[in-house]
Structure formats: structure tokens, C-alpha cells
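For this depiction, one protein chain was excluded, whereas all remaining protein chains were kept in their positions.
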Amino acid sequence: MSGLLDINFLEINFKNPIIMASGTFGFGREYAEIYDIEKLGGIVSKGLTLNPRRGNQGIRVWETSSGMMNSVGLENPGIQAFIENELPFMQSLNLAHIINISGTNLEDYVKACHKISRKKVDMIELNISCPNVQENNIPFGIKETTTREVVKEVRKVVKVPLMVKLSPDADDIIRIARICEEEGADAISLINTFKAFAININEKKKIFENTFAGLSGPCIKPIALRMVHEVAKQVKIPIMGIGGIVNYQDVLEFLMAGAQAVQIGTANFINPKVGEIIIKDLENYLISNDISNISEIIGIVD
Amino acid sequence: MSGLLDINFLEINFKNPIIMASGTFGFGREYAEIYDIEKLGGIVSKGLTLNPRRGNQGIRVWETSSGMMNSVGLENPGIQAFIENELPFMQSLNLAHIINISGTNLEDYVKACHKISRKKVDMIELNISCPNVQENNIPFGIKETTTREVVKEVRKVVKVPLMVKLSPDADDIIRIARICEEEGADAISLINTFKAFAININEKKKIFENTFAGLSGPCIKPIALRMVHEVAKQVKIPIMGIGGIVNYQDVLEFLMAGAQAVQIGTANFINPKVGEIIIKDLENYLISNDISNISEIIGIVD
Amino acid sequence: MALIEYNKPLKSKFYLLKISGKYEAKMGQFFMIKKDSQFMFLNRPMSIYDLENDGIIFLYKKIGKGTTVLADCKKGDEISIHGPYGNGFPMEVKGDFALVGGGTGIAPLFYASKQLKKYCKNNTIHVFLGLQEKNEFEASFNNYADLLQVNYGGFITDYIPYEKYNTIFSCGPELMMKKIEKQARKLNIDHYVSLEKRMACGVGACLVCTCQTKNGNKRVCKDGPVFRGKDIF
Partner (left out) sequence: MALIEYNKPLKSKFYLLKISGKYEAKMGQFFMIKKDSQFMFLNRPMSIYDLENDGIIFLYKKIGKGTTVLADCKKGDEISIHGPYGNGFPMEVKGDFALVGGGTGIAPLFYASKQLKKYCKNNTIHVFLGLQEKNEFEASFNNYADLLQVNYGGFITDYIPYEKYNTIFSCGPELMMKKIEKQARKLNIDHYVSLEKRMACGVGACLVCTCQTKNGNKRVCKDGPVFRGKDIF
């Protein structure tokens, strides 16, 4: 190991700060056929729920200017099938694995986290962007009270490091981040997709059966970077930056803004080997700028 | 007049629903040299403040993926100089003119609105995205209390139609819109730019002296459209949709989502004649789809 | 990144696009391609129309934003291409074949007929195409097909002597494939359909291309695009 890129995040060793984002990398199997994914710092699993979900009907993807909207609707095999069929593969990989957990009510969140927390997993990422079916379908992570509730209850059952993933649609993202910290989150990742809308003007109909869908990609980067920068200044726990990263320059921006590591989502769809490329480019950047470890630039911009 | 495109917005006649957004069209003079701007439905003035402002120092523009960030910092001649030097020109144009008013404290807002409201202007657009220097520099339009306060006080002095322009960074944009309605706003326009951040990785410094800057352009369209759609369903007053519109298809999306008219900002920078082009294209669309007036499609998508 | 060798406009907004390079792929697989443009963020899935020693050929139709960007490409332009992806048509097939294509669904059938001719020498290959009007590329199917029947404007499914075939590959409008499946089921023919769904990753990771099958949700890009007709309809 060159030592140039390796980082320590919550006492977990990452070969580098490049982690593949939930929902964009499956459980790693598909990209493992395309390149050596063990070069990556880590991967986050597809979002898992207590019970299996078939996902949303209708169109699930729509292209936008420098981005895309998705309405996958958390299609996943459920936590039990995941533990049986996918977790062993993820654990067998020589990289950090993070398990992304979602839910539509408090009980499901807690049960799913409880189940996975008893397995040897490196970290849990709690996705609080899912609509809370018990409270007007407003996602947990939008309001302070529901955020506090879900983080508090989940924390009680999670023994492994717990990272909470914030929604950019949150009322006040700094307040929400502070609440997560108060309730015992070990780290914060941000941001998830933006709630967005699109219309098929020919049919005079909405594109998505579910009405709204999540916007991701380079289009959201300037806002994601702002949120990471703001939150990094306001909490003491470490941060993973997410949103629109497509190249090593973007990664540097997020790290300089205060993120300890980053996640890459949509960029995988544009170039399946983007992870490999970014890691190589980061290495070259550090060498040619005489930086002995990437952590030296974290939070360097005020 | 063909009648195809003309709309009635707060009893004001617009030749068409295409209005040029504040800060992107000056007071109309420059584009008037390039094409016949009287073809437009209307124009919104550059944001005006009670006193003249020199604007921000340092870099004021930064390109992003399908968008741009600006940090003009409300450079403007002040309301008095505007009334003397620019308003007569705007009034002389055969199109609707809207005066955009900004402020950094309640008193300035009220004074500026009072001054302009005594002139014969078609409409005032109240920009509540400006940081409130008296309250931690949080923009008025982010929080419910400051929004209520500024709309209430301004409404008292404004005799002409009053439209409030919302910030996408608002805690809860639907609540904020409802508050504007409650406090007597006649219409709502949305959205202003997103608070965003950028870093110069070579210099390891932020790009903007003012730290954050406003993101606009096609990148924000899917989020703007979502907000317009949500707000249109929750208030009874009419809406002008803004955010990333670059062609007639985008205009149709906003109208179908519930906006009565739209504003076009950044697109002017890409093609100075974009307004003229969009109007022509809209006309052709209506003709070939056998629609006798554009208002027929407003809010057609649920 | 690869270079465009040619990009020929044909009738009915069809184009033949050749991209230089060495490629290997099975019939029925597809590639993800994209040209740098503000109007094309995601890659576009395109079936293999033909493989030559020095390049790969796609047959596509200009229907929207992305294919308009492609249509404007010229010789020498750079284009990004990833693949091959997907399962492709089965190679371990037997008996006599009908290949049925409608519209852009025709694209994968040319390479399929070429491959079948090569590996299933003893079987007949009949090709049925449905198009709006006569097109330049049709004739080339005669190189490999033992019979070529093209129908303009109508339903190609009305012209197929189903009972003659052991295996059918079909690609085109859902209605077309559904009709064929009905006959195939009646006559106990192995029917394989190639599906189209909007895609993002193309490799099976993002689940935006899911389709419902008799065996639950499947990813068109990874588990397909070729499925057994009976599992879909």
C-alpha cells in the first residue's frame, strides 16, 4: 500500500476515500466483473429494508441536464435474503463495506438495523430520506422530530459504527446534522438525492407514477458541496461527502470543504470504471503536489 | 395580437407568459439593442435596494455543470436613481414591467417598497432571499417568522400588485408560500438561486469572497419544477415559475405543473435572443396542437 | 473513447454508425454509447447490428435528444462506448429459425443471423422485418438469411408460417412480440424476445431497468435483454 490515499474513518481502514454510493453499485458483484473493485476504499450496499420490496412501477429513470432522476423505490431483497445471499460476498471483499438501511416506519428501521447489526459489518448507513408512511409521507430526515426519533431508536440497537445519511430536502440541514450527532450518530453522510419533478409534455402527464423522483449527478454538486461545507463546520463527527462527484477534482473539492471521504453514485453510470480512474488521478495529484497523505487537505478551505 | 399566448396575471395583461428574470436582464436596455424586447410578456428589473450598492468583491461568476453560480451581491443604483434614470425607460416599453426589491433589514425593504409603490409600476416582486443582517445573516425567506414579518410590513405600504419571490433554500417552501398568501401577497414567484459553494483546488481557496453564491441554470430545473408543482397545489394565488428554463419545452413543463407564467434568467446568457425564440416556438406548439390559448394547459398535470 | 468511422443517414431517420476498434460480443448483446454534449448525460443502449474486424456497427433511429446528438456525429468524432453488456440470444439453440424484427428492433437481428449462419450451418434462417417504408439496409440481410420477408406499414406477424420453426428470436414493439408469443406457445416453439427499457448503468447495478417476469423482477440490462417469451407475456 502506498499510504498516499489511505484514511481512517471511525477507526475503520479505507484504502482510499473513494466509496461507492448506495443504490448505484448494487452489492458490488456487477462492477466486480468489470474491474478490480478491491482498489476502492469501500462500497455501500443497495438500500435495504426489513422486508423485500419490488420497487416502483412505471418509468424509473429520466435524464436531466447534467443529471438524472430515479424512482427505483427501494427495490431490494429484504434484510434476511441480503444476509444470506449478498453479505458473504461483500464481506469477502478486501475493502470496507457499509450497509445502507431504509424504512418507512420506525419499527422497520429498528428491526432491520438490529438484524444487520448482529452480523460482522463494517458500518451501517442509515438512510433517513425515505417517506414515513405514518406521518403524512414526509421523509424522516426532513423534520427535526422524526430525525431525532429514528436516530435515537436505531442507535440503541446498533453496535457497529452508525452513519446517518441526510436528505438535501431537510428543513435545516445543519440542525438535522446536529440532532444526529446529539443522538449518537458516529458519522454523517450527505447528500441523498433531491426531490424533483418532470413532465412528459406530449402526454401532458407526470413522468413518474410516484410523482416525484430523486435528482442526482453533477447538476447537484455545487449545492451538495455547500451543505457538506456548512455541516462540517457545525458537527464534530466525521463526514462523507456525496453529490455529483465525477472526477478527482470534485473529490478534492469535497475533501477540502471538510469531508473525510466521499461517495460516488451516478458517475458510475457514465463510466463504469470511474472509481479506478479517480483513484489513479488522486494518486498522481498527491505525488505531483508533494502531499504525503490525502488527509492533509481535509477541511483546508475555510 | 394573435391571442394565442396572451395571459392575464393579477389583472395585468401579458402578451405572453415569458418574462425576463431579475438580475439577468438589467432594466432591459442592453437586450433592447439586440432584439425587439417588446415581443416579451414582461421584464423584471435588476434587484433594487433602498440605497445604492457596489456589489461583491472578487470573482462574481463560476461555471458549473449545466449551470452557473453568481455573486453579484445586488449591485444596483438604489431606488431613487432607478426611479430617475431607469424607470421611465421601463415604463415606456410596451410590455409589463415588474420591479424587484431587496433589502437586508426590514426597514429598508419597507422604505424601498414604499418609494416605488407610489410610482406607476405594474407589479412589485419582493425578493426575500437576501440575508437579514439583523438576524444572523439568515435570509428572510428561509424562516417562517422573518418571512411573515417582511411580507406583512411590506404589504401595508404596497398599493400595486405584490408578488413574493421564494428561495429554494427555505426550510419548508410550502409553509413559506402559505405564509406569503396569508399575509396578503397577490402572487408568488419561485425559485431564486440555490445557495451553493465552489473551491479553487489549485489555490486551496474558496472561489467567492462571500463564501457562498447562487446557483442557477438548467441544472436546477427539476427541483424548481417540483417546488412550483407543490406550491401551486397549496396556494390559491397565481404563480410564476422560475428555474433553469432554456426552451419552450421547459416553459410547457412549468405551465403544466401549475405556473401561470414563467421567468427566464440564465438562458439569456447562453443565447441573448432566447426570449424571442421561445415565444415563436410556443406559438408554433399551440398552433400545431390546436390549442387556442396557452392558459388551457396551465396546471393540467396533477 | 473511440472514433467514428462513418455515420450514414438512411431512410425513415435510420442511421448506420460505425465505431472503430476491436470488439467481441455475442449476438443480442448491446453496448452503451454516448457523445459529449449537454443534451446527452446518460449512455444510450444500442444493440450490435454488425461486428467487423476493425469496428462495430449500430443501426439506430433518431427519435429523441440523444439520438439527435448521435445523428449529428461525423467521421472522426470521438464517442464513448462501453460493453458488451447483457446476456444475448442463446447460442445453444437448435432447429430452424425465424428472426422477427419491427422498427429499431431489427438492429440485433442482423448480427444474430450472421452468427446463426456461422454456427448453425444445418438449419434454415428466415428473417421477417416490419418497417414503415423500404430502407437501404434490408437487402444485406440476404447475405445470411435463407429467406427474407419485409412488410411495410402492416403487421409482420401476419406473414410468418410459425409451424415451420423450432426457435424464434423477436425484437420490436411489445404488441408484436406478444402476438408471436401466442403462436409460439400454441405450437411449442422456443421463443426469445429482446426487451427495451430505459437504462442508467447498463450493468445490473442500479435497478432502473427492472421488468416483471413470471420469475419476479428481472434487470433488462443484466438478466436480459433477451428473455424467454413465456416468462414475459
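So that you can tell them apart, the chains are marked A, B and C in the order they are listed, and the count of residues begins at 1 in each.
By definition in this document, a residue touches a chain if its C-beta (ideal position, glycine included) is under 8 Å from a C-beta of that chain, and two chains touch if they have at least 3 such contacts.
In this text, all values refer to a predicted model and were calculated from it rather than measured experimentally.
Across the whole complex, the hidden chain's contacts among the shown chains comprise B, C. Screening B:P17, B:G67, B:G103 or B:P222 for touch with the missing chain picks out B:G67.
For chain C, the list of residues touching the undisplayed chain reads 36-39, 41, 72, 74, 76-78. Listed by residue number, the positions of chain B touching the unshown chain are 23-26, 29-31, 33-34, 46, 54-55, 59-68, 70, 72, 75, 217, 266, 268-272.
Just so it is clear, only the chains that are shown with their structure count from here on.
Centroid distances from chain B, each centroid being the mean of CA atoms, peak for C. For the criterion of most C-beta pairs in contact, the winning chain pair is A-B.
Taking each chain's centre as the mean of its C-alpha atoms, chain B lies 48 Å from chain C.
In chain A, the positions touching at least two other chains are 64-67, 217.
Counting partner chains per residue, chain C shows two or more touched chains at residues 38.
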